[in-house]
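Complex shown without one protein chain; remaining protein chains in place.
Chain naming follows the written order as A, B and C, and within any one chain the residues start at number 1.
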Amino acid sequence: MQVGPAVALFLVFLAAPLTVTIGMSLFRTTIFGVDWTLTLANYAKFFSEWLYTDLLLKSLRMAATITVVVILISFPVAFWLAKIVRPGWKITLLLLIFAPYWVSYVIRTYAWMPLLGRTGVVNYVLMSLGIIDAPLDVLLFNEFSVQLVMVYIFLPFGMVPLYLSMDRIDDNLLRAAADLGSTPASIFRHIVLPLSAPGLAGGTITVFVLAIGSYVTPRLVGGPSGIMFGNLIADQFGASFNWSWGATLSIFLVTATLAIVALISSRVSLNRIFLQP
Amino acid sequence: MQVGPAVALFLVFLAAPLTVTIGMSLFRTTIFGVDWTLTLANYAKFFSEWLYTDLLLKSLRMAATITVVVILISFPVAFWLAKIVRPGWKITLLLLIFAPYWVSYVIRTYAWMPLLGRTGVVNYVLMSLGIIDAPLDVLLFNEFSVQLVMVYIFLPFGMVPLYLSMDRIDDNLLRAAADLGSTPASIFRHIVLPLSAPGLAGGTITVFVLAIGSYVTPRLVGGPSGIMFGNLIADQFGASFNWSWGATLSIFLVTATLAIVALISSRVSLNRIFLQP
Amino acid sequence: MTASIDGPDLEFSGVTKIFSGRAVVRRVSLTVQPGEFIAVLGPSGSGKSTLLKIAAGFEFPDEGCILLRGKDVTTEPPYRRNVNTVFQSYALFPHMSVADNVAYGLRRKKVPQTEIAHKVKEALALVGLHRFWDNSPTTLSGGEQQRVALARALVNRPAVLLLDEPLSALDLKIRRRMQIELKRIHQEVGTTFLFVTHDQEEALVMADRIVVMREGALEQVGTAREIYDAPVTPFVADFVGELNWLDANASSGAAILSDGAQIKLPEASQHRRGPVRIGFRPEKMRLAPIDAVIGPQDNGVRATITSVTFQGPITTVDLRLTDGMIVRCQSSATDTIELPEKGGTVLCLWQIGSTLVFDASPTEQT
Partner (left out) sequence: MTASIDGPDLEFSGVTKIFSGRAVVRRVSLTVQPGEFIAVLGPSGSGKSTLLKIAAGFEFPDEGCILLRGKDVTTEPPYRRNVNTVFQSYALFPHMSVADNVAYGLRRKKVPQTEIAHKVKEALALVGLHRFWDNSPTTLSGGEQQRVALARALVNRPAVLLLDEPLSALDLKIRRRMQIELKRIHQEVGTTFLFVTHDQEEALVMADRIVVMREGALEQVGTAREIYDAPVTPFVADFVGELNWLDANASSGAAILSDGAQIKLPEASQHRRGPVRIGFRPEKMRLAPIDAVIGPQDNGVRATITSVTFQGPITTVDLRLTDGMIVRCQSSATDTIELPEKGGTVLCLWQIGSTLVFDASPTEQT
């Protein structure tokens, strides 16, 4: 009764995509079409040029930066939502945080261009105030703009798991800690921080996975210097039509991602992260 | 204590994007740059050509189809997960459903191309089995492929809210209904269906909003006939650099989306959908 | 009025249920007569709830069969059995009004609309909730919800009403009120009640007959007084009410404590020899001055008072016998105007007739 559907789920959601991707990576795409002989040439190619590993490392660094900034902003907001806001307001504010999600991802990203561009709002304001003489170019089409936009877009994914973790901390635990002589700082360190670890790990993993897999944002506001590994992969499928090379690159990206996730979840068990019962 | 951060959240997540978008829609972008005179010309333009409303309606229809298919598949799977699977297995299976999400959205979409393409797996299998003589073209680069890929990608977003709704139905309610003379079919109709309404509405809204705002999937596997309204908007920001027209189109898309959501949530309150306590 | 006149309403015959290798119900045979109020009493894990689920059709026995008014329903699904269940968690449908909840069973049976309205009104009046007709069950208190659940079950006129710890989620005060209410309703409708509980007080107060279960098997079946005054095993004696235990050695109609004190045995136990366990209930004990005369109908032992606790209606006195064993005396307010004092030595008296005698077998200890 249980085995049939479980196997079906497994095939559809895990085995099939994995098989297709790994399978594709073992052939080579030439300009004459797919060469149907098994080869590890794609894997060899990845390590033969620094270009690829460099871009992967840069993307990991950017994703890490984005994740850290999101979590730093999320922590106080989540605590305020979970422990200070009256219950009746919580749902309204949570919905508010997700309000931008009614709008397509692409639009949300593009909306930053008139803000950050050469003739954009920020430059206009700064020049009007006399802080700068000429419009700043560093605001758009580089790593900075990619990270800024992604922090904004992924903030809710960091905030909500942290909020859920903190919301389930019994208020009496905070009272008990105070009662036993803990100052507010000590309560944060000894009670709030360890007990929100599942949310912290969940938010970190989610934001990191979303950021490392990004493709749209770097493409739209990244310029040449803001490009990420996801764009490299997409190019193989799109412009170059080199599917097998794209699949190989995907495998490297997924492996790197899973390695990071494994690192995080080795400290907090996945069950606690995703099943906060 | 509560007002400050609430106002900040409101500004950052709702007021600012809304103001920027509406503001932009009230100017016109010409080839010489932005014309800073307030005008409703963009709105007039939208209604002057059938092209725009047609594409919007077509996109709504596609999103609706995707949503219905996702929900129809999700219902039995969610019921099975919530009421038949042993508790220890639930979390594993839920994680499995989200397994593809470790992989970038773009890769997940592209992964269908070697399956559905002219020289892809499906055509290869069908031809090997002698079911067809020549490769089918209808599998890729049209509405069908866009909808197929999106159903697959958005399935978890339909399944999980339904699962959560059904998981909180007390088993004793099902027993009580049987005890009072309900056959299994009657239990489904009178108890399971109404009590999973919040999850049904939540899943429907989520999938619909995600589908209507899509841009990547139609672009990658849609071809000319599979294009959606999101692509039209993106083109204004990207290729055409006509931000104000893009903003106007966004407003129409968001308005249409909110209208549908309002329609659904008029039947099930939003609080019940998003705060299943 | 719904009971048939010939034969029992419900019969369990050799029912056994096995969950993952463990028999949670063992060869249970029980006959419930029309109109009876039966309480199935046992600690958690004694299989009492499983027995009820088997009667309802939520579980099916591995051995044995269930007869409902003489008809074998062992393999029938719940929706084809003429029994209804009241759940501990109430299990009211939260998306329906109180009236729709009560009407649910009748609607499934396609009873005409006007008749439904009439019967629902009657059932809600029976439980005193007619004014909550249109309410959502979630707005009601626990006690009110359980009364709606009762109406929802009784409106179908089941052959047997099954109640699965229906009061254990309620506060003590409301629970006591609901006990009286349930008994009144039972008398009013005359339906056969099978009531599962772990609360001995509840069973004593409400049931015509009590079935004590232990580890899946029936331990004793009898009226409240039989179970309380003449328990057949130490388990029943201990589980139903409090008990003082003394270890002693029986010989020629009396039991001797380790310090030589003599306990006279009741007639039925006069034959016993060797190690026995003597039991007597704290409230059947009286304290008397140390030099009082022990009557011919009484047993008496000397003891030192270790603590006196005033509890309002009763006062609890803990005592230590000269051989070190601990006993407790509970006296009601009427007979102790003067509280005894801690440290004093007194005579503990109780009637020979209320002395319980069991084998000293260690396996019977709980």
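Rule of thumb we're sticking to: contacts are C-beta pairs under 8 Å (C-beta built on N, C-alpha and C of every residue); 3 or more make two chains touch, one makes a residue touch a chain.
Bear in mind that the values here come from a model prediction, so they are computed numbers and not experimental data.
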| item | value |
| --- | --- |
| Left-out chain, listing which of the shown chains it touches | A, C |
| Residue of C:P137, C:P166, C:P282 or C:G300 touching the missing chain in the full complex | C:P282 |
| Given A:V138, A:L173 or A:A259, the one touching the chain that is not displayed | A:L173 |
| Contacts of subunit A with the absent chain, listed as residue ranges | 170, 172-173, 175-183, 186, 190-191, 194-195 |
| In subunit C, positions touching the absent partner | 200-201, 204-205, 224-225, 228, 240-242, 281-286, 309-314, 330-335 |
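Keep in mind that, in the parts below, only the chains that are shown with their structure count from here on.
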| item | value |
| --- | --- |
| Graph class of chain-chain contacts, one of line, ring, star, complete, other | line |
| Euclidean distance of C-alpha centroids - subunit A vs subunit C, Å | 59 |
| Subunit B and subunit C: spacing of chain centres that average the CA atoms, whole Å | 57 |
| Separation of subunit A from subunit B, taking each centre as the mean of its C-alpha atoms, in whole Å | 20 |
